[in-house]
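A single protein chain has been omitted; all remaining protein chains appear in their positions.
So, chain A:
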Amino acid sequence: MSSIGTGYDLSASTFSPDGRVFQVEYAMKAVENSSTAIGIRCKDGVVFGVEKLVLSKLYEQGSNKRIFNVDRHVGMAVAGLLADARSLSEVAREEASNFRSNYGHNIPLKHLSERVAMYVHAYTLYSAVRPFGCSFILGSYDQDDGPQLYMVDPSGISYGYWGCAIGKAKQAAKTEIEKLQMKDMTCRELVKEVAKIIYIVHDEVKDKSFELELSWVGEVTNGKHELVPKDVREEAEKYAKVCTTTTSHSFVFSMAFL
């Protein structure tokens, strides 16, 4: 599916004859090379799950986190170039902080995602800079708006979601997410399903070991975004492992017909 730009793809300030900005599309490819991150919104909160590939046994456990805290009530899960994502998390943090400083209350997630998306978009306009090579999912919970979920991609558009996935297995993850009735689930139930989906879409052949990063924000955490506690995470991983070992042969079976 890769197309060659031949000359129209050298800078973000150039359109191709068929109306595409190749640099932005290439940035989206960078996201597709990264491992999967998903975010799902349920009745009383939002849960994030990230398949963090571990490239070396020498890495300290828990390093290079891909889930960030943007504000007390806002979390961000990323896919793509991690350094780009870190810089954007700082931008998001400043936006949220300035908003509270100016207006005296928590930033509404829709507004935050629009502000950060505007920032990402600015980097798609000039030849002097390159677009950000990452997509990210923002999630929040507060008393008035309830759970909210937004995704921003390198082109600078933000989308509101009930469930979304970014990264290499996003199609497979989306299929799994669509099977869920998330509007009727609570965070505790959803955590297990999120873990299960990450385990399902993880490719044992191509990528070896991975760490599952799980975080949530909702009624269960009193509106505070935090990594899921150890006991909940272990229970979720156990459930996920059980589900994937029992269904693995049916997955292979369906592959044969493609």
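The rule we apply is simple: a residue touches a chain if its C-beta (ideal position, glycine included) is under 8 Å from a C-beta of that chain, and two chains touch if they have at least 3 such contacts; residues count from 1.
By our rule, contacts and distances are computed from a predicted model.
Peer 1: Would you kindly match the missing chain to its UniProt protein name, picking from "Proteasome subunit beta", "Thioredoxin reductase 1, cytoplasmic", "High-affinity nitrate transporter" or "Superoxide dismutase"?
Peer 2: For the chain missing from the view, the UniProt record says "Proteasome subunit beta".
Peer 1: Touching the absent chain in the whole complex: find that residue among A:18, A:144 or A:184.
Peer 2: Counting the whole complex, the residue in contact with the absent chain is A:144.
Peer 1: Just one of A:29, A:111 or A:208 touches the chain that is missing; which is it?
Peer 2: Of the candidates A:29, A:111 or A:208, A:111 is in touch with the missing chain.
Peer 1: Touching the hidden chain in the full complex, which residues of chain A are there? Just list them.
Peer 2: 102-105, 108, 110-111, 144
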